[in-house]
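Here the complex is missing one protein chain, while the rest keep their positions.
Each chain carries a letter (A and B) given by its place in the written order, and its residues are counted from 1.
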Amino acid sequence: MANLTTAEPILEIDRLSISFFTRLREIPAVMDFSATIMPGEALGLVGESGCGKSTVALGVMQDLGANGRIVGGSIKFKGEEMNTMSPARLREIRGSKIAMIYQEPMASLNPAMKIGKQLMEVPLIHDKVSEKEAYARALEVVTDVKLPDPKRILNSYPHQLSGGQQQRIVIAMALMSKPSLLILDEPTTALDVTVEAAVVQLVKDLGHKYGTSMLFISHNLGLVLETCDRICVMYSGEAVERGSIGDVFDDMQHPYTQALFRSIPLPGADKNDRPLVAIPGNFPLPHERPKGCNFGPRCDYFQPGRCDQEMIPMVRVAGDDRHQTRCLRNREIDWNAPVTAAATKVKHAPGQVVLKMENLKKYYEVAANALFGGDRKVVKANETLSFEAREGETLAIVGESGCGKSTFAKLLMGLETATDGQILLDNISIGDVPIEKRSTKNVADIQMVFQNPFDTLNPSMSVGRQIIRALEIFGIGTNDTERRARMLELLDLVKLPRAFADRMPRQLSGGQKQRVGIARAFAGDARIVVADEPVSALDVSVQAAVTDLLMDIQREHNTTLLFISHDLSIVRYLADRVMVMYLGHVVELGTTDQVFSPPYHPYTEALLSAVPIADTRVTKKHIVLEGEIPSAMNPPPGCPFQTRCGWKSQVPGGLCDTQVPPVRLLAPGHQIKCHLDDATLAAMEPVIQIAAE
Amino acid sequence: MVSFILRRIGIMVLTALCLTFIVFWLTNLFPNLEKLAKTQGNFRMSDDAVLSYLGNNGYLQPLPVKYGQWLGVLPGYVIAGTDGQMRARCATGGQDIVDAARFCGILQGNWGYSTVFREDAGSIIATRLGLTGKLMFWVMLVMVPGALIIGVMAGMNEGSRTDRSLSTVSILSTATPEYVSGVVFISVFGTATFGMQWFKGTATAAMDDANFENFFLPVLTIALYGMGYIARMTRASMTEVMTAQYIRTARLKGVAFSQIVLRHALRNALIAPFTVIMLQFPFLLNGVVIVETLFNYKGFGWTLVQAASNNDIELLLGVSIVSVFVVLTTQLISDIGYVFLNPRIRIA
Partner (left out) sequence: MDPLSWTGGLGAFLNPALAITAALCGIVLVVQTGLRMGSAAVTLQSNPDGTLQGRGGVLGALDTALIYLVWALVALLLAYVTVPLVMPYGSAGILGEITRRLLPVWIALVATFALSIRFKRRLGLYGKLFDSTVGMIGLALVLFWVYVAVFVGIFDMIVTHDYLRQVSGLKNALPGVVAPDGTEGAIPHYLLGGDNLARDIFSRVMAGSVFVIAIAPLATIFAFMVGITLGLPAGYYGGKFDTALSFAANLILAFPVILLFYLLVTPEIVQTGIPSYMAAFLFAFPLIFIGVLVNTRYYTQPAKRNAIMLPVLGSLGWLYLSAINASGTVIDFLPAWADLFDISVLVVFVSVVFVNAPTVFRIVRGLTLDLRTRDYVAAAQTRGEGAWYIMLWEILPNARGPLIVDFCLRIGYTTILLGTLGFFGLGLSSESPDWGTTINEGRKLLLIYIHPALPPAMALLSLVLGLNLLADGLREESLKD
């Protein structure tokens, strides 16, 4: 990368504008976007959903569909203008010079075509090689992406591979013809954290090996920090700031970038000395963008009469390397002023034990094959779960897909009954009481907030009506007027305008829907709320607001919050205690401090290392887990984590292969399920270290 | 795979038994039997005479017994009639009762006797089925490729003018039942009114000697109605596939449009229409009945109408069992074919 300044850029986007045309109006998706990628350079494109970052990628590929059109600017690939390229020339470039990787690996592979054929197609089209040669190349690339048994993989169909393997194949396909530019559109969003870490590592390594330039699109600042050299932050169709990673992360010059960083939980600080600051307001719809600065209405530094006049140009930041910002006031603002913390909120100490699990087990019997029947198999979704939760406490349940957290939620809610063991609510067993048999009080006491905001509300019922229905069911209020009044109070509680009562869910944004979901959960004054990844589907800036809201209500009502998540940053930020699950087992349980500092369970250690952190001061120990998460239908013998554990060799006698480890108490309240001896555990180093400033 | 097919066949046999039992029950309801007695005897028969006729011929036995005998799992009746004559189900054509077989049902290949055609029902069905087979063969030959081509052409460029015109054609053809299109075709191409008398308005001659002139209209009439439906299915399936992410992958890999359609889209797009084509058979059977009546082509459908309208119970039962069997077989083929076409489903 020494000759960056002299070389010709691989990709040069200049003042690009893209619009989508509907019957009613033109919707500008990208406006005045410029970017340059040098050979071997990786550019990260960051922004919230709807900001136009994927549209930029498709614009580069000249694949905007029937309604999309480039309405201005130019895209030059190695100096060649792409906007006026003939279809034949475009086909030559696509796949050979520029390759693209998308979000959903399963959807990107043709389900009816063998992997090998799909890979071989690339050299067959672009290099006109023989079938044999193509096969050899496919085999080589599949080996490169570290897939086991490449020959078998080439001969299988996409559905026979796991999500992580499929994404590796997609990467392999993109690298088949050694492209000079690789576009990655949220390549790891659909994957589990530990799998994501491995895939990111792979992309980085191969990028260096093949000398490929990259355009990396993501909403995750941490990922961009780990993979890219430069970053471009987008907001509502415009690039608002761009520069090198170091400049933008440590010396940001745009209020939106700053607000974005302040709204994500970083490991450096906890909720008390560095609270999350949500960005007020909502993302503007493309046809409702304000005049002047798009971020103006949500900006702390907004000056009427100045920021809302005309289009703001990009300006250079003096002294930095190609660092530009779209802010008129960037020289006036004191970027290093400390965050003004909101009034500190006093939290009650956890009270009585309200919920207690004793050796809870849930086994399912499923047919091995849905269509053809066959042998029935037992899926052990939950294996001897024991813990207790106190009043006013936040207990986080952490784990990746298939770890049994959703099954646990169903058991608690009464949608399923336990196979064995007990769930005690106020010392009354409810584990084998299905929901129809539970008392209204019991049902109202335990409520749930769901993950997907677009699915949590009934699309054909007004917001108010849905909350009133919950009130009716829980027997609150004696007549419709009382219930309506209570419903409006609940809307106040979740900080939504009362006018929303008569709106339909489709008129609400994701964050607003999630607020309604929370209001509905608290309709019957729930004492225990299970929040199943309540913010993971929301944009970063909205996440903070919803998280804060949930915590506020919890403080006010002294609710017990069971917070299910895979995002360790947010867990660390809000949880009192953390429970780590893997394949139905609780592998570690302790207070947040205990879990986030050594000694760790090897799985916790890997999880911590896998989470990308958007802070340049943090150094992490790199632990990349081999292989995939085993299926719950077919768990490994012995310790559930033994197939991927990096510490396995430290345990003598192959104990891990044969015996499920016992639960050990390391410190009061800190338990762990591992065969490692005390000395080894004590010698573990912390995964995350923050460099002193 | 074997257990899957066996299970399917098991369900199919159960369905067939249920369906034939229903048909048997409906045809053997008392008013039908009464009518039968009167057509066999005379129309001014007294109620007593009707009863004794029915009793003598085993029609008054309990329904399950009759069904068992018809099926061939129960021994055929031997009844001493009120007129003193011994009658046995299995003794036909003046055969001695002692020589007659004990079982004589469908399973033994005994399809009964047609009262309309005065002939063995089995042989009638066999010849008529042959004629209809010929018709169906040409129908499939016209319909399936035509529908698939229209569907794929329309679906590969959603919203284009080709798509819109082909879709309108398919909607028009699904909206035209056989008795409408048949009437229109005969009026336009079978008479001299519009100066286009290119084909024959009847297909009676085609039973022995089918040629383009006398066979094209009936084939086209049946094919058109099914064609629109299959074409629309294919189009829907094709447009869905064409918007799939993996088609974009292929496009951004630099694959040419024609290759995308042929290599990437087609196989995925044809899974759904295949099952539809197979499940079309019950509807095609309708078309056959209508068209054979309209064009006076004396095939299986025409036989059905004759049997049903003349209360020819045994022939109607035979016709029913054949059509039920055809429908169920195509369903089985559809199921198995789906598994073969769709690599996502594999047998554990």
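The working rule: contacts are C-beta pairs under 8 Å (C-beta built on N, C-alpha and C of every residue); 3 or more make two chains touch, one makes a residue touch a chain.
This is a predicted model, so every value here is computed, not measured.
K.L.:
Give me the visible chains that the unshown chain touches, in label order.
P.N.:
Checking the complete complex, the chain left out touches A, B.
K.L.:
One chain is left out of this view; which of B:Thr39, B:Gln108, B:Thr127 or B:Thr174 touches it in the full complex?
P.N.:
Residue touching the absent chain, from the options given: B:Thr174.
K.L.:
Pick from B:Thr82, B:Thr191 or B:Thr204: which residue touches the chain that isn't shown?
P.N.:
Of the listed residues, the one touching the omitted chain is B:Thr191.
K.L.:
So which of A:Met120, A:Leu355, A:Leu457 or A:Ala501 would be touching the chain we can't see?
P.N.:
Checking each option in A:Met120, A:Leu355, A:Leu457 or A:Ala501, the one touching the absent chain turns out to be A:Leu457.
K.L.:
Please give every residue of subunit A in contact with the chain that is not shown.
P.N.:
Missing-chain contacts on subunit A: residues 17, 23, 69-74, 81, 83-84, 87, 413-415, 435-436, 438, 440, 443-444, 446-448, 450-452, 455-461, 470, 472-475, 506, 517, 520, 524.
K.L.:
If the hidden chain were put back, which residues of subunit B would touch it?
P.N.:
Touching the chain left out of view, subunit B contributes residues 11, 15, 18-19, 22-23, 26-27, 29-32, 34-35, 167-168, 171-172, 174-177, 179-180, 183-184, 186-187, 190-191, 193, 201-202, 282-283, 285-286, 289-290, 293-294, 301, 304-305, 308-309, 311, 316, 319-320, 323-324, 327-328, 331.
Note that in this section only the chains that are shown with their structure count from here on.
K.L.:
Can you compute the centre-to-centre distance for subunit A and subunit B, using the mean CA position of each chain? Integer Å is fine.
P.N.:
For subunit A versus subunit B, the centre distance works out to 55 Å.
K.L.:
Once bound in the complex, which stretches of subunit A touch subunit B?
P.N.:
61, 63, 66, 91-96, 99-100, 102, 104, 107-113, 121-122, 125-126, 157, 159-160, 170, 173, 368-369, 371-374
K.L.:
Any idea which subunit B residues touch subunit A in the complex?
P.N.:
Listed in rising order, the residues of subunit B that touch subunit A are 1, 3-4, 7, 159, 244-246, 248-256, 263-264, 267-268, 271, 339, 342-348.
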